[in-house]
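Shown here: the complex without one of its protein chains, the others still in place.
And now, chain A:
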Amino acid sequence: MATYLEFIQQNEERDGVRFSWNVWPSSRLEATRMVVPLACLFTPLKERPDLPPVQYEPVLCSRPTCKACNVDVPALIELFPSFQFPPAYGGISEVNQPAELMPQFSTIEYMIQRGAQSPLIFLYVVDTCLEEDDLQALKESLQMSLSLLPPDALVGLITFGRMVQVHELSCEGISKSYVFRGTKDLTAKQIQDMLGLTKPAMPMQQARPAQPQEHPFVSSRFLQPVHKIDMNLTDLLGELQRDPWPVTQGKRPLRSTGVALSIAVGLLEGTFPNTGARIMLFTGGPPTQGPGMVVGDELKIPIRSWHDIEKDNARFMKKATKHYEMLANRTAANGHCIDIYACALDQTGLLEMKCCANLTGGYMVMGDSFNTSLFKQTFQRIFTKDFNGDFRMAFGATLDVKTSRELKIAGAIGPCVSLNVKGPCVSENELGVGGTSQWKICGLDLTSTLGIYFEVVNQHNAPIPQGGRGAIQFVTHYQHSSTQRRIRVTTIARNWADAQTQLRHIEAAFDQEAAAVLMARLGVFRAESEEGPDVLRWLDRQLIRLCQKFGQYNKEDPASFRLSDSFSLYPQFMFHLRRSPFLQVFNNSPDESSYYRHHFARQDLTQSLIMIQPILYSYSFHGPPEPVLLDSSSILADRILLMDTFFQIVIYLGETIAQWRKAGYQDMPEYENFKHLLQAPLDDAQEILQARFPMPRYINTEHGGSQARFLLSKVNPSQTHNNLYAWGQETGAPILTDDVSLQVFMDHLKKLAVSSAC
């Protein structure tokens, strides 16, 4: 099996693809019996330092209906028998082979030279209803960000509070802004009219009509190259005031987030459609007026909770969601993306606004305050560069998926919207966003990952010849951060196997991690629209069916149940998934749920797994740091634990360690080793913090600390107040919960799996 693991890893490294099954069942019927669908996690922009740039355009299969790129020709010829070499390939020889014909280049990137290069656009949409120090911190972050932007990038600034101000950046001396009422929903046309975008803004343009290329640069006074207005904008940001409208006692400030976003979208729509652009929304509270308002301004009426939503008491939710969805769809259609940076102690309406980020591939960042390193560093990290000095972001991507005829595309789950391209390879059964073979991903980074689901359509009675392979090609058109258009083509092929005769092969080629994540994505996707318990039930049933299918057991004998190595971890993932905030809303606000789900739907496999099942490291004098079970039994007095849940990094000092620290041993030279022990998890945590986006919440706590709850809520409650035998023993900390533990869960699973009843 090691080979399979290697194979999987190699594939991931090379193509950014992880399939749930690496050998494919060759008939539709068998495929459905596999329970876990044939699907993959695909990271379109998987970082490939070794990838040679190809400076010409791809050659397409000249059959009009196919249009596949001709990468990995041998495979293609095999899989697309009708592939016809275009005439351009007439001069191919053994020594002069184009890169795409070399087998190691199953992924290749073309750089398109033609077409106007349009600069990147960053439109800041800034909430001014903030506390003074929050605003100050935000202003500083924004000013700092100017230096990180590419010099020719266009920036724009919209501020909002009770009113929405679109700042004109070109002017000298007096600073101008266009102001909009925060309560009025405006159409894109109205916005453009009011901003004066519908007609030539400057008479000078008429004087030189011969330079249409210049047009986009001058047509908008609101978006200007950073290098030109750097100073201006810095000053402008510096002068930003808190929203001056008085907020009376017992009221929330009036915040026109909905209109501000609408204007931002309208502005870009009117000036730079189909150009890479980020709308970055910084908000410090819920929208309280106008379209998209989430809660009224009466403080005595709290913002909706899950409870309200279940009781259908969230007055504004549907309307607001509709508003933001409309905006998100328009934004996506224009190829722009929306980031949401929401920093507030209370909810900010992410639930309603989530689609803005989700559909456009924007980021969603949630924090307590703009004046925290969590926000500052996360924001800074957006502008980090890769080894080429390019930003790790791409825009306006379309992902086109092609399959060989035995397969059809069922759908995708990730930060994308459907482009509604129907074709012969589009399945009627939808999983996720389906009904299309193309998706638009307006904002991408190097780890953005989509789950793509397929359906095997080959009929049982039309067997595929031995050694036959199925092929899938992912064609990603995108705008690189250098503003160049690029096309990345990934072609993969996998063997078919007859599930009846070669089940072992298939079983061995099961990628339980990918499968867990893919199933989780399906579950989360369902959870967005269905009741929580239903989703859990569905997941349970899938798990049971999978166990029934692949487990080895004697009927009605739970004790005999065994799973092969390739499946062994899967139930555990499911156990933790059930307890995860992605599916459990208890103890989470609607905003938090949205936030977690947002990230879950876009991170790559490794990160996703961490989210499902946090990693726990243990530090002690007994040896080097080691990963330990995510179990209450791991919580020991003489250990330091480091838990990474992706969203949080928790350092937990066991009881004894905490006492030692309190006693100040770490400061005594003779106990320097203790000092080192204390330091070790901190260093490791820093390492994680440095690498992760968004920056996790960093929690440093100890036994009995209130923040220890973050740890306690994650671990498997193997010891609770219910199994009293554990009390007083040195085996870990009891968790005060009624949740079932993994053991109980497994017992039930086994019982059900072996039962013939279901």
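The definition used in the following text is that a residue touches a chain if its C-beta (ideal position, glycine included) is under 8 Å from a C-beta of that chain, and two chains touch if they have at least 3 such contacts; residues count from 1.
Here, contacts and distances are computed from a predicted model.
Visitor: Quick one: find the hidden chain's UniProt protein name among "SEC24 homolog C, COPII coat complex component", "Serine/threonine-protein phosphatase", "Transcription factor DYT1" or "AP-2 complex subunit alpha".
Guide: "SEC24 homolog C, COPII coat complex component"
Visitor: Which of these, A:M144, A:M194 or A:A508, touches the one chain of the complex that we don't see?
Guide: A:M194
Visitor: Touching the hidden chain in the complete assembly: which of A:K184, A:K318 or A:H676 does that?
Guide: Of the candidates A:K184, A:K318 or A:H676, A:K184 is in touch with the missing chain.
Visitor: If I consider the whole complex, including the chain that's not displayed, which of A:Q165, A:N371, A:Q512 or A:S594 touches that chain?
Guide: Of the listed residues, the one touching the omitted chain is A:Q165.
Visitor: Hey, which chain A residues sit against the chain that's not shown?
Guide: 163, 165, 168, 171, 173-181, 184, 186, 190, 193-196, 203, 239, 241, 244-246
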